[in-house]
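Some notes on the structure that comes next.
Shown here: the complex without one of its protein chains, the others still in place.
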Amino acid sequence: MRIMRGVAAAAACFACLAAWGTVAAQGQPGNGLDVGRQMLAEDNPGELWVERGDKLFHEKRGPNNASLEQCDFGMGPGKLAGAFARLPRFFADSGKVEDLESRLLKCMVELQGFDRAAIIGTRFSNLDRASDMEALATYVASRSNGMKMDVRLDHPREREMYKVGEYLFFRRTGPTDFGCVSCHGEEGKRIRLQDLPNMSDRKQMQAVIAGWPAYRGTHSTVRTMQHRLYDCNWQMRLPDLGYVSDVSIALTSYLNYQGNGAVIQVPGVRR
Amino acid sequence: MRKYMKYIYFFSPFAVALGCASMPDAPTVHALGEKAVTTSYPGMPEALTRRAVQDRAQAICSKIGGERLTQEEASEVVKLSRESIRYPASGQLVGDWKTGARLAYAGQGGRIVGGKVENVKENGALCSNCHALSPKEFNVGNIGPSLTGYGTQRGHSDAIAKLTYERIYNAWVYSPCSNMPRLGAGGHLTPEQITHVVAYLIDPQSPVNQK
Amino acid sequence: MKKTRRSFLQLAGGMCAIVALGAAGLLRTAAARAATWNKAGFDAKAFADAMKSIGAAGATESKDIVITAPDIAENGAVVPVEVTSRIPGTESISIVAEKNPFPLVATVDLANGSEPYTYVRIKMGQTSDVYAVVKAGGKVFTAKKEIKITVGGCG
Partner (left out) sequence: MAEPMKIRAVLKGDVADIRVLIAHPMETGQRKDAKGEIVPLHFIQGITVALNGKTVYDGQWSQAVSRNPVFAVRVKGAKAGDKVSVTWVDNKGEKRTDEAAVAAAS
């Protein structure tokens, strides 16, 4: 799948850790890039995904011919406004801490009757095939636009997930000896020319969290937080990170909590 | 790459007052975290999930927040790293700088998609992701220090060649828990590939040492 | 590639029927466009041929054409290119990426109050000069800007 991503007429630009999105501060070599970054931020094709997600969400689909309008993202069935701002959170119906995508997956399986493995198989789009999940996640997240990220640690399981996420952020492993912190723990760092957000700085963390899901120019599609983590994991030379796995949800809990206060503006625009 | 005893040092990610009493304790978090790792790579062959299992040095180097290594921990990492070093069968530590130049800017190799390791002719040495090298190449990172003029500053004696080789093979011998991957010890590069990168860094003809 | 384009021209004929059905009047323009699509120019692999096809061979360089684009693009798949002309009577603007496999990227005719301006995101295979070609008052002017394409991230 990864191989197909190369844009034929363009350089085969592969994904990397460096596409989280950073605040404006740029080092010396960044200057030649600024004009392009500003121009690309001006128009966001990701808006097309919001439209498609809106349609998919309200349409009767799947073996059960049901819409997702009864899906509960934590504010009650069908309540979308502000729901994303509180995720991940503990859900009594599953007994687990869940993020946006794990809730969507659950509803697509339980309400609409889709096959879980099939949804996971198409969770990320590629140049040959769109992903409903990417559109749906973008739509639901965008219903919290203008609101502040407000992840809470009220439930013991939420506190566990947060602390496990923190543990994993600093956990170094694999052939590169990387942990998240290897690239995101210091100020003013770049991988090649791409600025790396320093995730120990709240402002930079908020800038990251405000804009995922994001339209990624290198991928010509919207990518979700699950994809962002999968992609980092890939670059760290680790095996394919399981979709809505504990590692992914723990890291999302940690990162979103650290980004609390970020004004959500989804989809963002990233390299 | 000057003073090497740089211990890990991170800003404590905003010491948030969370009411510590209600937070799970460190052993619990450790156990839960390691359990999460074992369940989060479903369907992957064991040969690959093994990559997500920490070795002793990695475990020591995973300090949370701003916590520093103790002297004992640093010594243990240095000792383990020293023991890991292997040299090329030829005994020759300086290879071909032109091959090294190709490797130094290459970022491929070892990544996994769909449970398979990417199919490449050779792994790249990943250097330019984090280091400035030739002054002519602008598409370089800065996570590690600039290596421009590396050989000009240090010369290309046997001692420098050996030091450079060892630092690439296992950076933690000289700088325990630094951000730099243990490229030889971790198996990303072969001893022979490392000799080419050494040449690229120290050879007076190499672009690294040109103006 | 040629085959596909020929089949497009055949399809264009079919589209006239759609226009006859009274779909948006604009389709007429699009269909007409298909008939006048600069096939020679868009099929040209050589930069010189592409330039010739838009009458830009030996065109005058003009400082009154401003190209706004990144010096360094982080991603060859989306390179934003904006062209503003200060040449009176600007009728059309073309964008040509010299080292692309097919250099001619776009030709835009502007009329009925359009500002002498165009903006589009393009793909570039490698570092290259990008030319803006402006037709004004029967004359052709050019300007160029180099855009460096880098391999992003960890490569």
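So that you can tell them apart, the chains are marked A, B and C in the order they are listed, and the count of residues begins at 1 in each.
Everything that follows uses one rule, which is that contacts are C-beta pairs under 8 Å (C-beta built on N, C-alpha and C of every residue); 3 or more make two chains touch, one makes a residue touch a chain.
Not measured: the values here are computed from a predicted model.
Of the chains on view, those touched by the hidden chain across the whole complex are A, C. Touch with the chain omitted from the figure is made, among A:43, A:115, A:154 or A:187, by A:43.
Within chain C, the residues in touch with the undisplayed chain are 1, 4-5, 7-8, 11-12, 14-15, 18, 23-27, 29-31, 33-34, 37-38, 42, 77-80, 82, 97, 100-102, 104-115, 117-124. Against the chain not shown here, chain A presents residues 1, 4, 6-9, 42-45, 47-48, 51-52, 126-128, 220.
We adopt the following convention: only the chains that are shown with their structure count from here on.
With centres taken as mean CA coordinates, the chain nearest to the overall protein centre is A.
Chain C has its Cα centroid 46 Å from the Cα centroid of chain B. Once the centre of each chain is set as its mean CA position, chain A and chain B turn out to be 27 Å apart. With centres set at the average Cα position, the gap from chain A to chain C is 35 Å. In chain C, the residues touching two or more other chains are 72, 150-151, 153-155. Each of residues 191-193, 235 in chain A touches at least two other chains. Partner chain C is touched in their complex by these residues of chain B: 105-108, 124, 126, 128-129, 138-139.
Note for the complex: chain B touches chain A at residues 10-14, 18, 22-24, 28-30, 32-33, 35-37, 39-44, 48-49, 51-54, 58, 61-65, 110-115, 118, 126, 128-130, 138-143, 179-182, 186-188.
Those residues of chain C lying in contact with chain A across their complex are 68-80, 82, 100-101, 121, 123-126, 148-155.
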